[in-house]
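One protein chain is absent from this view; the other protein chains keep their places.
To keep things simple, chains are lettered A, B and C as they appear, and every chain counts its residues starting from 1.
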Amino acid sequence: MGIGQREDLQHAFERVRRRSLDIAAPLSAEDCCAQSMPDASPIKWHLAHTTWFFETFILEAHEAGFAPFHPAFRVLFNSYYNGIGAKHPRAQRGLLTRPSLDDVLAWRANVDGRIAGLLAGGADPAIVPLLELGLQHEQQHQELMLTDVKHLLAHNPIYPAYTPQPMEASTAPDALAWIEFDGGLAEIGYGGNGFCFDNELPRHCTYVAPFALASRLVTNGEYLAFIEAGGYRDPALWLAEGWDRVCAGEMLHPLYWIQDGDGWREFTLHGVQPLDPGRPVTHVSLYEADAYARWCGQRLPTEAEWEFAARQAALAGGGLHPSPAVGDGMLQLFGACWQWTSSSYAPYPGYAPAPGAIGEYNGKFMINQYVLRGSSCATPDGHARASYRNFFPAGARWQFTGIRLAR
Amino acid sequence: MGIGQREDLQHAFERVRRRSLDIAAPLSAEDCCAQSMPDASPIKWHLAHTTWFFETFILEAHEAGFAPFHPAFRVLFNSYYNGIGAKHPRAQRGLLTRPSLDDVLAWRANVDGRIAGLLAGGADPAIVPLLELGLQHEQQHQELMLTDVKHLLAHNPIYPAYTPQPMEASTAPDALAWIEFDGGLAEIGYGGNGFCFDNELPRHCTYVAPFALASRLVTNGEYLAFIEAGGYRDPALWLAEGWDRVCAGEMLHPLYWIQDGDGWREFTLHGVQPLDPGRPVTHVSLYEADAYARWCGQRLPTEAEWEFAARQAALAGGGLHPSPAVGDGMLQLFGACWQWTSSSYAPYPGYAPAPGAIGEYNGKFMINQYVLRGSSCATPDGHARASYRNFFPAGARWQFTGIRLAR
Amino acid sequence: MGIGQREDLQHAFERVRRRSLDIAAPLSAEDCCAQSMPDASPIKWHLAHTTWFFETFILEAHEAGFAPFHPAFRVLFNSYYNGIGAKHPRAQRGLLTRPSLDDVLAWRANVDGRIAGLLAGGADPAIVPLLELGLQHEQQHQELMLTDVKHLLAHNPIYPAYTPQPMEASTAPDALAWIEFDGGLAEIGYGGNGFCFDNELPRHCTYVAPFALASRLVTNGEYLAFIEAGGYRDPALWLAEGWDRVCAGEMLHPLYWIQDGDGWREFTLHGVQPLDPGRPVTHVSLYEADAYARWCGQRLPTEAEWEFAARQAALAGGGLHPSPAVGDGMLQLFGACWQWTSSSYAPYPGYAPAPGAIGEYNGKFMINQYVLRGSSCATPDGHARASYRNFFPAGARWQFTGIRLAR
Partner (left out) sequence: MGIGQREDLQHAFERVRRRSLDIAAPLSAEDCCAQSMPDASPIKWHLAHTTWFFETFILEAHEAGFAPFHPAFRVLFNSYYNGIGAKHPRAQRGLLTRPSLDDVLAWRANVDGRIAGLLAGGADPAIVPLLELGLQHEQQHQELMLTDVKHLLAHNPIYPAYTPQPMEASTAPDALAWIEFDGGLAEIGYGGNGFCFDNELPRHCTYVAPFALASRLVTNGEYLAFIEAGGYRDPALWLAEGWDRVCAGEMLHPLYWIQDGDGWREFTLHGVQPLDPGRPVTHVSLYEADAYARWCGQRLPTEAEWEFAARQAALAGGGLHPSPAVGDGMLQLFGACWQWTSSSYAPYPGYAPAPGAIGEYNGKFMINQYVLRGSSCATPDGHARASYRNFFPAGARWQFTGIRLAR
């Protein structure tokens, strides 16, 4: 059930587009312009690129008498579509002080109006799946807006908060329980009749041996025990690449932890907070997740195991920092932290990307990346599902990534 | 059936150790000392490191009154075993002009004699699997000796041959045929009672959908057609990482191809030769293999498919350059080129490395590498098997890597 | 004659401080925040750092009950003074979206008020030279504000103008004339009783052989002839380091020239303009200046020759792009382009920096930099003098650097 089938398409369009503006609202034009690393984009760029998507993939093909809002924007805000043409260099997105934030907002309003006109005018039904894709695409960027701006603010020694607010200390979560699954031949991949990304298809058969998953995510308190036991000093716990990063001093604790005398604090979107032992550990790499699991004598799940287990689970979550686990059964599948799996991001058997530039959306990245399952506190409502495949390089830490153990 | 069960262990030891010397025989001490890139080691280093393996893992634990041949060698020739202690920096192996080649050969003779003494003296049976592992390890390095020295010689503008000799032009191979497999639930992994590496275990159940494999490897002639059709100029054919390398000028044809006016030549261990259209294309990256397959409308096999298909196949091959396909049925599974699969190198379900430093042999590399199956012309006789898992990063090209298509 | 002796000190202070704001006025907060390379700083950072200078070197020592405006600013806006303490990493100045531009302007106003209070209150005379130094320092940053923002805007494919305005084509300048000097023993270095930087001292004796200087700077038209004659293709014209950069594709024409079909345009602070053959060539490295001079059979002047010749010259110039030479005699010594000399930036005999952190101002940079003499169109009025020593690495091109020939 995609966005467009749950509610009237124009309303969905307005709702999703407005949420991007809501995310940018607490930020200044300066905040929206800067780029803290090549992998993270400025907020303004996100606002522009998501607009570019609608102008390039829908208006250009379907609007009578199409003319671009600004001809240079086609190159400036093309992320990675070689089929569309030239691209502004990714590492230089932060240098685009022009167009201004106001100009980009004007472009958004212009494109929104033209899309509305298309819909009101009885548009070609072929635009419906593209519009749905554009909105799902924008929701993906909404999560990135929050994680990218968090990365930027964390590079400022005065640690500005995105939205300042004290965070309540959680009560200690229940002990981690193991939930057993029988395994067997299973159907994996999206099987509904709503929206899914092409990388969730085709639904196919796979064999899963019996396994167990942890009932909840690993907490800060549990991860701190790993650190205090010397987890970052024992090469036997680490993949070779991970150990190299530890030795190079690039990875000595979760990304936003701050050592403070004998204790620890954590930078969050609400500012620096005392480290809360009951909340899930987040902003860890696959290397760290894997080392922690090995230290416990456990392992990470495969994506098939995760999906197998998640079929019946309910969706929950939200906020700007992961919440502690509360309740019974399989908790925190969604809405807390993305969960690293041991599965490399690869095409499903029979996978075929769409023809044309839009086919570059997912397929060309299926190399040297690992699948994360679930969703995070930063994932927009309604965007997650059990078959969803998020993916990042093993060393990525700026997303809300966490650890669910398997055995 | 491991080395040690096919023949008397001492004879196996002598035979395998002698072959390393045979590989070094055509080379000067200068040739044996140089290192052309961090990933490739000097021949002398290979001769020393394989000796280090026996001294460190067998003599140190099992020889009465053990004393090292030279105390510094424990560090100098430790490849990557953190459990053993310090390591000489990998990129500086070529600076070790001392010990001299003669000194290393003397060390080899010394260790060989002490191992023989241990075996003659009724050694602890615990050394048998270690000895077997040491010999299999040395066979792996024998293949690397040939590919590493090929890489070195290729960096010399006068293109010295390892063993100069003209190569016969092959006759055109038969058209590529497709061999169909029904798929289904299958057992994958080593199931015999001889030697295998830990990464081939445990044997486990997997589901394979119906598929077909090409009867032989892609030839130089077929790959040349891809080049001439603009394969290296069309981003739609490439994984994003591969296209970045193409654009950076790092990958414009198979590694050792040399453009010569309108034609092509190929650097081989027998020197520069005319490009033979009938032989398999080799020294390609996974990026190139994948792009070629996409250009054909096909794909690469998974490692499970490959192993499923290879169960009945006979072993053949050898020489210093891959030979053309001759005959019927599934050809060139072994002895021509390692075959890229689309499978990331990951632990089998239930995989557990050995305890201690020896457990670093395979497990810690199970990240950001891809599995190659089969064997190559440079693989020692008796070293290959259907469950064998070779692995390299997607961009590696200096091994004898080739392409078998699947669909 | 320093700033403070030409007019009342408080008026001088107000005038110089206001000019920084005037320079920033045409720019948005976004423009003021971004950083295009480690060597170039954001406008906001310049506005803050110049304020930091007054707060740190004057208020901290001389204000009763001193408290910093914001304690973090002492680190954030310390450029390179190890004697003051920690510094924010230079390459990350563009990530400081907070403090906002408005916050920095408030800080400026606060410090300006406190300085005024100090002056009104009959300050310790010891602050006068520090205040003078702070104003000269701010003037140096005013020039950098223009060149740094030009570099930033030039990295935007839509080439925004700092102040859009068409530039008039110049009439052809007179032929270059040679002005002869007898040489002999000469006094070099500042000898007046106004302000100078410590690197202009002590005035000392040097011997200058007879020489001649060109009457004006090399023009775009003359430099274009060098390009068209293959100047960038002939290694015999280049210093080895310069040729390496040419071969690496980093330096193929003056920095802001844009090849446009068969012709050329130039990015200026007034936007992209047709290349004007009569204006001086600017934004060239020392390598290019040296190669051009060699191509002409001439050379660059030493700094002693330049100063020897400039003693009697009048100051003129200004604007946002260098103007053509008009008139007789020695033209364009000041106010057009800084002029590369062949002199390495070194201490004068007997040079001694001031004690304490302020002594880091100049002395520690006297290595691997070359002296430029004169001033440019971007130099504030009254800031230039014949003994002034500007200095940059040989490859720097983002300043208004030009070429005066010698022989």
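Convention: contacts are C-beta pairs under 8 Å (C-beta built on N, C-alpha and C of every residue); 3 or more make two chains touch, one makes a residue touch a chain.
As the structure is a prediction and not an experimental result, all values here were calculated from the model.
Enquirer: Write out, one label after another, the shown chains that touch the chain missing from the document.
Expert: Hidden chain, whole complex, touched shown chains: B, C.
Enquirer: Quick one: say which of B:Ala25, B:Ile158 or B:Ala248 touches the chain that got left out.
Expert: B:Ile158
Enquirer: Tell me which of C:Gly221, C:Gly319 or C:Pro347 is the one touching the absent chain.
Expert: Touches the omitted chain: C:Pro347.
Enquirer: Can you tell me which of B:Ala48, B:Ile84 or B:Leu101 touches the chain that was removed from the display?
Expert: Once the missing chain is taken into account, the touching residue is B:Leu101.
Enquirer: Since one chain isn't shown, list which residues of chain B touch it in the complete complex.
Expert: 28-34, 36, 44, 72, 75-76, 88, 92, 94-101, 152-153, 155-158, 160
Enquirer: Which parts of chain C face the unshown chain closely enough to count as touching?
Expert: Counting over the whole complex, chain C touches the hidden chain at residues 80, 82-83, 185, 204-207, 209, 235-236, 238-243, 286-287, 342-344, 346-347, 349-350, 359-360, 364-368, 394.
By our rule, only the chains that are shown with their structure count from here on.
Enquirer: Classify the chain contact graph as line, ring, star, complete or other.
Expert: Topology of the interface graph: linear, an open chain of contacts.
Enquirer: Calculate how many whole Å lie between the centre of chain B and the centre of chain C, each centre taken as the average of the chain's C-alpha atoms.
Expert: Chain centres of chain B and chain C, defined by C-alpha means, are spaced 58 Å apart.
Enquirer: When the centre of a chain is set as the mean of its C-alpha atoms, what distance in Å lies between chain A and chain C?
Expert: About 46 Å separates the centre of chain A from that of chain C.
Enquirer: Could you state the distance in Å from the CA-based centre of chain A to that of chain B?
Expert: Inter-chain centre distance comes to 37 Å.
Enquirer: Taking each residue of chain A in turn, which ones touch at least two of the other chains?
Expert: None at all.
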